[in-house]
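A single protein chain has been omitted; all remaining protein chains appear in their positions.
Letters A, B and C name the chains as they come in the text, with residue numbers starting at 1 for each one.
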Amino acid sequence: MFYRENGQFKTSYVADQQIFPVWQDRVAIVFLLGVAFIAVPLLAPEYLFRAILIPFLILSLAALGLNILVGYCGQISLGTGGLMAVGAYGAYNLLVRIDGFPLILALVMGGVFAAVIGVLFGIPSLRIRGLYLAVATLAAQFFCDWAFLRITWLTNNSSSGSVNVAGLNVAGWSVDTPAERYLFCLVFVSFFALISKNLVRGHIGREWMAIRDMDVAAAVIGIRPVYAKLSAFGVSSFIIGVAGSLWGFVYLGSWEPAAFNIDRSFQLLFMVIIGGLGSVMGSFFGAAFIVVLPIVLDQVTVALGFDTALASHLTLMIFGSLIVFFLIVEPHGLARLWTLGKEKMRLWPFPH
Amino acid sequence: MSVSRRKHGEVILDVRNISLSFGGVKALTDISFDIREREIRAIIGPNGAGKSSMLNCINGVYTPQQGSITFRGQTFAHMDSRRVAEMGVARTFQNLALFRGMNVIENLMGGRNLKMRSNLLQQAFNIGFARREEVEHRRFVEGIIDFLEIQPYRKMAVGKLPYGLQKRVDLGRALSMEPQVLLLDEPMAGMNVEEKQDMCRFILDVNEQFGTTIVLIEHDMGVVMDISDRVVVLDYGKKIGDGQPYEVRENPDVIRAYLGTAN
Amino acid sequence: MGFFLETLIGGLMSGILYSLVALGFVLIYKASGVFNFAQGAMVLFAALSMARLSEWIPRWLGFESLLLANLLAFAGAMIVMVVVAWLIEKLVLRRLVNQEGVTLLMATLGITYFLEGFGQLAFGSDIYKIDVGMPKDPIFLFDQVFQGGILVNQEDLVATVIAAGLVAGLAMFFQYTTTGRALRAVADDHQAAQSIGIPLDRIWVIVWAVAGFVALVAGVIWGSKLGVQFSLSLIALKALPVVILGGLTSVPGAIIGGLLIGVGEKLSEVFIGPMLGGGIEIWFAYVLALLFLLIRPQGLFGEKIIDRV
Partner (left out) sequence: MDAGQGEDAPLAIPALIKSCLFARTILLLKLMMETKLKESLRTFTMAVALAGAALATGLSTGVAAAADAREQFFPVLTYRTGAYAPNGVPFANGYVDYLKYVNTKGGINGVKVTYEECETGYATDKGVECYERLKGKNATVFQPLSTGITFALTEKVANDKIPLITAGYGRSESADGMVFKWNFPLTGTYWDAADVLIQHLGKKEGGLDKLAGKKIALVYHDSPFGKEPIPLLQERSKLNGFELVLLPVAPPGVEQKSTWLQVRQSRPDYVLLWGWGIMNSTAIKEAVATGYPREKMFGVWWAGAEPDVKDVGEAAKGYNALALQHGAEPDSKIVKDILKDVHGKGQGTGPAEEVGQVLYMRGLSAAMLAVEGVKRAQERYGKGKAMSGEQVRWGYENLALDQKKLDSLGFAGVMRPISTSCADHRGAGWARVHTWSGKKWEFSSGWYESNESIIKPMVRAAADKYAAEKKIERRLPQDCQT
């Protein structure tokens, strides 16, 4: 089956504005959905779920959120970890303080809390730009780290600052087998991916991109930087917050503030850039790259008979070099490689 | 202002004693001139005369230290970009300020943003209203695309387009705002003859079909003399001449200022 | 009062130590527009090679003298850092010319991983010792004025002197050497510099080498203070607020910024900290920097940005 766009004439703007104008794409996506929702849960072993798929899904959600801010609105943030923490602890507090508070709502509310904080921390972006902003957002990161250790009320007065959450229970359905947890995350991720896709296609998305590409021109065509930037911070933080609460509730189940420390922030920024700025799909590529690659490298190096220390040193080195390598081959991220691939397919067998 | 090729309306935009400086550097000193409805008003002057700064003051990119700008009777000491846009002033840029990461349609749709009402949630779920709105504005934008004859490039990233076309897209973005006043900052800079002719045609068409008032910064004297109704001449941030093309052409200061540079 | 002064002095001295790391950031950003996150890793790497070489060289050449060992080790470490700089330029920078800042930032993070991995691989991941005979014990000033006197940490004192010397040296280098001038030219405008025939690639190697040198000095000082160990690379996080507060492009900025941050965080921790339960200095430093940025978005000494359209 060739991948062709020509011959598929759009007779209405609606038809032209759908997410996948090319029917082959639509087929592909349906197939992938099928695999992800049906085949994987049936066939994948526990290790794959717990060690790879679940963290991959949650982190891609966070990366997706961050991508809205960095990729679409051009505001670099290193406070992501902190916002995830806000989401997780927010949801936690709702559940421990209000009896019988529905789980899903709590997770979403976690996102809302994060959104509020995120907008607050976004205010400096109205004045500070680029790397200066990036470093400034670290203030948010470290403040959150500190707050959740020090303000014991936030952790329900646990002596150590660590918190534990009960088993997941959604309207009677207790989500505990790895497959269930995977599906649980998958639903969230798919939903938010769709939402984000819609937003970035909508005029709000164009406002973000306008600010990113040429803020003066954006102002001249009547875009308010305040609204555009802060809305980006809000939406992005919301998604990140939800991801955070999923990370706490579904993946960890019991955590210390360090689970959301600065390394997480960098890891996510990595995903976004390696995956592709300003691309929903890129967030997923990036997450896969950052989550899976080290694990594979580790297992390979160990399998090759190096001792674990040597292996992990090599892993670090190879991982680092690969990052540089990818940035050199395609500074616009894996998503760009993907689109280029599709271009090629369109033209195939003719080179140009 | 007695004789003129066309009948003009009232003064729509009135600039009074504008002075602007960065640190110590004076960019504009006590500039005053007015713009009438439906006319084509040119601002000329050598490089660094402060032409662009003038436009930047008009649509609120810069804030002048002194002076006021009156638009349809409302007077402002400093224009807020948003307000200016809402009042129907659009603008193209000297060295392209397109949204390079977006394709042609998106850039033009950007110009429609002011008119789009659907809120975040409606867009998020892409439900009825948001979708309809998107379509109807898309229709308008397609109209402009046809008008500017850039149909083939619809979905191309503007960064990839040749310079001349980018200039058109820039104009298109301004037009999609349905402006009453259109500020054009050197729309023909770096164009070859044919491109210039096209651009002139577009400008005149806009002016005649939509009755849009046009403020034009241009170096090409030929063009200026042909299409503009009145001309303001700036030099080193000062106004040295104002009037109809032939008047300005005779003005000794202008000649001095342009000695050698005029073509 | 005495204690306040003590804290103040302590802050100034830690500040200087931060500046040492910050300098590396500034140098590289000035000349190549790269926000070099690997600076921390470079400090670690330099310190590691210094520490290990000072162990190994005597063993190889079979002599005792600690001084000689240190000198040779320092020289050796310097060579290592030059090689690193050269490789980075060859393999990374050259291939990423005029990419956006973020991409470059990420590239340097990649380099960070590599250096951390390679450093531990080559030199081991235990805790090592750099002994350049720094005096460890405190001295007490004005003990007749204030009860208990004002404690001054000799080690920091030495560090301060070295840092001052380093800065002076750099200033000289930039002012009076042709390379230095070339560097400044490049910093001001790449294209222009190139057009008057300044070879960018060589300049970059030099800058990174200089940054490597700064990292080495910082590494030696921090290393003899803390012991050489992986965590050394994390002091980069201490230098970040310094860099942005001072302005990414200003050497004096790095120094002043360092002092401000140092004093700010120490005073805050000691006097405000107890009210908030302590441990606030890490974020306070950043908040401080943030506040300065809100007043001057380009940092204290950074160039002002004007939108031209």
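List of remarks:
We adopt the following convention: contacts are C-beta pairs under 8 Å (C-beta built on N, C-alpha and C of every residue); 3 or more make two chains touch, one makes a residue touch a chain.
Just so it is clear, the model here is predicted, and its values are computed rather than measured.
Across the complete structure, the visible chains that the omitted chain touches are A, C. When the whole complex is considered, the residue among C:38, C:107 or C:282 that touches the unshown chain is C:282. Among A:238, A:284 or A:319, only A:284 touches the chain that is left out of the view. Listed residues A:72, A:208, A:255 or A:319: the one in touch with the omitted chain is A:255. Counting over the whole complex, chain C has residues 3, 6-7, 10, 14, 120, 125-129, 136-138, 151, 153, 155-156, 225-227, 229-232, 234-235, 238, 265-266, 269-270, 273-274, 277-279, 281-282 touching the chain that is not drawn.
In the full complex, chain A touches the hidden chain at residues 19-20, 25, 28-29, 32-33, 35-36, 39-40, 43-48, 50-53, 55-57, 60, 64, 96, 146, 149-150, 156, 158-167, 176, 186, 189-191, 193-194, 197, 251-259, 263, 279-285, 287-288, 292, 295-305, 307-309, 311-313, 316, 338.
Quick note on the criterion: only the chains that are shown with their structure count from here on.
Chains A-C form the pair joined by the most contacting C-beta pairs.
Each chain gets one centre point, the mean of its Cα atoms, and the points for chain B and chain C are 49 Å apart. Distance between chain A and chain B, defined via averaged C-alpha coordinates, is recorded as 41 Å.
In terms of their C-alpha centroids, the spacing between chain A and chain C amounts to 33 Å. Contact with two or more other chains is made by residues 61, 93, 97 of chain B. Touching two or more other chains at once are residues 216-217 of chain A.
Those residues of chain A that touch chain B in the complex are listed here as 12-14, 17, 195, 198-199, 201-207, 209-210, 212-214, 216-224, 231, 235, 278. Of all the residues in chain B, the ones that touch chain A in their complex are 59-61, 81-82, 84-86, 90-91, 93, 97-102, 106, 109-114, 116, 118, 120, 123-126, 130-131, 134-135, 138-139, 142, 173-174, 177. Those residues of chain C that touch chain A in the shared complex are 35, 91-92, 95-96, 99-103, 105-107, 109-118, 120-121, 125, 237, 240-241, 243-244, 248, 276-280, 282-283, 286-287, 289-290, 293-294, 297-299, 305, 307, 309.
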